[in-house]
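Questions regarding the structure given below will be posed in turn.
Every protein chain of the complex appears in place save one, which is left out.
Should a chain be cited, it is by its letter among A and B, assigned in written order, with residues numbered from 1 in that chain.
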Amino acid sequence: MAHGPAKGITRWFFTTNHKDIGTMYLWFSFAMFLLGGSFALVIRMELFQPGLQIVEPNFFNQMTTMHGLIMVFGAVMPAFVGLANWMIPMMIGAPDMALPRMNNWSFWILPFAFALLVSTFFMEGGAPNFGWTFYAPLSTTYAPDTVTFFIFGVHIMGASSIMGAINIVATILNLRAPGMTLMKMPLFVWTWLITAYLLIAVMPVLAGVVTMMLMDIHFGTSFFDAAGGGDPVLFQHVFWFFGHPEVYIMILPAFGIVSAIIPTFARKPLFGYSSMVYATASIAFLSFIVWAHHMFTVGMPLFGELVFMYATMLIAIPTGVKVFNWVTTMWQGAMTFETPMLFSIAFVILFTIGGFSGLMLAIAPVDFQYHDTYFVVAHFHYVLVPGAIFSITAAVYYWLPKWSGKMYDESLGQVHFWLAFIGLNVTFFPMHFSGLAGMPRRIPDYNPLWADWNMISSIGAFLFGAAQILFLYIVIRTIVSGKKATDRVWEGSHGLEWTVPSPAPYHTFTTPPPKEDMQSY
Amino acid sequence: MAAEQKQIKNTLTKLLGLVVVMFVFAIWIMPPLYDLICEVAGLNGKTQGQYVSAVEAEVDNSRWVNVQFVAINNEGMPWEFQPNEFSIKVHPGAATVTHFVAKNPTDRIMVGQAVPSMVPSNATNYFHKTECFCFNKQTLGPGEEAELGLRFIVDQDLPKAVKTITLSYSLFDVTDMSSSEVESKAKELQALQTNELSILTEFVPDESRNNNVHVANRMQPLI
Partner (left out) sequence: MLITCKRSLALLFATSLMLLPAIGFADGWQLNMTEGVTSISKEVYGLHMTVFYLCCVIGVFVFGAMFISMFLHRKSRGVTASNFHESITLELLWTIVPAVILIVIAIPSTTLLKKVYDTDEAEIDILVTGHQWKWQYEYLGEDVSFFSILSTPASQINNEEEKGEHYLLEVDKPLVIPVDTKVRFLVTAGDVIHSWWVPDLAVKRDAIPGYTNAAWTRVEVEGVYRGQCAELCGKDHGFMPIEVHVVSKAKYAEWIGAKKAEVVAIAEASKKVLELDELMATGEEVYNKNCAACHQADGKGLPPAFPAIAGSAIAMGELSGHLNRVINGGKGMPPFGEQLTPVEAAAVITFQRNSFGNNMGQLVQPIDVVTFKQGQ
């Protein structure tokens, strides 16, 4: 018989329940999102106008580095793992994750990893200041001593991601309820299965690259040091061999979320389910053979440039398939525009704009002009903020009634959406212009030529930041005093998670659900 | 239940195996693989090691290739480092000898390593070095100057489009990684010093004091 949760704080330390762990992941990632966001606001404050006002250049570099690291490894990835923890067992009719104890560890080592990383701010030498891509030799021979803490932090968060991914694969492959065939799984489960394989394949490569750095710094090897027969360009190849799949790790689960939400509010099945699965798999495969498009200016031979340019352009095809499928799903539906749907529609539009700039960046000869400018910053923020952040926000609004048993305030949700949508575009759209006009990224001060666009970006950033505070308020208010939610929550909702009561009981599907509840939708 | 647990364990083992494989791949496979690809494809303009050929190359007198030499000092490398000549015109197939000049202006023994790079990178596999100072570390005593030799052959099969080859050497200070070289150089210098001294004492004993000072001055400038 099912037990309820343990009492007191020990519930959270020792829990092996997928819902508890999912909740902790989500709160942790939100805290990191606010921390990384506050670093972004320091950056935007400094760039509000030309001249040095708020911070000195070295601290500015620490801000850009920590903003990137915390957002990627602290906010986006744990948020997706949290959603996976909550939703995957419920979506496939499993009682819990396959490896519950490992699940507990994979969460609880995360706070230590980030404590280690953030503690460097208070040490002599300061936090990492070599960019989140930490190119050698800036991050080895020329790095502050605190780089060792950074390396261990990355090791620990890498271990956490790997354990989380293993757990997800083991759950999906072994714990599906009878009748839940692979091609009946919701797309969120599919995208996470593929993402988890990507994580298992590339997080060890990240661990490898930081280990090589560690050995270069402390044990006299010369992997990346030209003086000893090594090669700084090798660092970039290994890093981006991890880095490009990593980018898709941050977007594939988002595809799954949007593929759940759009059909719900269009009241129409997802168009092209199987082509969605194949497109996701192709994107994952392509992610392994395009890494050097981040390095078009390092001086690769012509042949190398061409191969990576063509491979990169190919990604447009499966990504296009996905966008067309979503649009066709909406076509001839009966749509309503609740907050999760608004965020999902914004996702499709803005992610597509990010995709367009991505296609432009893929053209190697033109990339010589875009590379390392604000155009690139605009591109990846258009992919990551509406991509990862908007989809996570949509997911929270969509599933929060199931988690908490209470409904959020719809009008506040709409206000949040519009603030975030306007804030995002005001922040990042002008960056296309300042980048094309020639502003390099990662600079604390700039020529007045780019002053106007920067001022607008800064204003937008504060608006976007304010929207996130409102988000926090909405979530807390829902949990504390929201109206009771129904079990189905949404009129158009389909899938196993909606067949259990709201809030979802501490243990669900201790006996497998009936097969009639499982149709691919 | 038990069967399910066994399956989960099975999956876990496989996935952990994949993690280990990828980690090993990153550290022990990727760097050598990268070096191999660079060598085979002439990627990144890294020139190859010593060239040994049993067949005597045939000289192509109908064609000239302009070979340029560039010397670059990495930061913190105070040696004066220059090619003897900026460019030479050669026939493909003809062995050519040239040299770089290096001088250590400091008061300590230093070890340098030259790292070659070539433009255009597709010429890399057609530029054969039969002798090069870049194959080894170079050790120079205080104030010492040396001619660093280079002997090369441009392959007759060099693509016709390539008319200029630029060979550059970046000189790195590797003294910290080369304690054995520094030690043997110090011994050599000491031997030289005592040798000179003994010769001096033997033949001109009266002036030995002055000469002694003179030698010491030369070996250890008062800086």
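The rule we apply is simple: a contact is a pair of C-beta atoms (placed from the backbone, for glycine too) under 8 Å apart; a residue touches a chain by one contact, two chains touch by 3 or more.
Note that the structure is a prediction, hence the values are computed from the model and not measured.
In the complete complex, the residue from A:F13, A:F121, A:F285 or A:W331 that touches the missing chain is A:W331.
Screening A:F14, A:F121, A:F285 or A:F368 for touch with the missing chain picks out A:F368. Checked against the full complex, the one of A:H155, A:R267 or A:H507 touching the unshown chain is A:R267.
Summary of contacts with the chain left out: across A:I151, A:M212, A:V233 or A:L496, the touching residue is A:V233. When the whole complex is considered, the residue among A:P95, A:P111 or A:G125 that touches the unshown chain is A:G125. Taking the complete complex into account, residues 50-53, 57-58, 61, 124-125, 129-131, 135, 137-138, 141-142, 144, 226-227, 231-233, 266-273, 275, 297-299, 302, 305-306, 309-310, 313-314, 316-317, 320-321, 323-324, 327-337, 345, 348-349, 352-353, 356, 359-360, 363-366, 368-369, 371-373, 418, 421, 425, 429, 433, 436-438, 440, 442-453 of chain A touch the chain not shown.
Touching the omitted chain from chain B are residues 44-45, 68, 70, 72-78, 86-87, 105-107, 115, 117-120, 143, 161-164, 166, 168, 170, 172, 221-223.
Operating definition for what follows: only the chains that are shown with their structure count from here on.
Of all residues in chain B, only 4, 7-8, 11-12, 15-16, 18-23, 25-27, 30-31, 34-35, 41-46, 74, 113, 115, 121-122, 170, 172-174, 177 touch chain A in the complex they form. Taken in their complex, chain A has these residues touching chain B: 98-99, 162, 165-166, 169-170, 173-175, 200-205, 207-209, 211-212, 220, 223, 226-229, 231, 233-234, 237-238, 241-242, 299-304.
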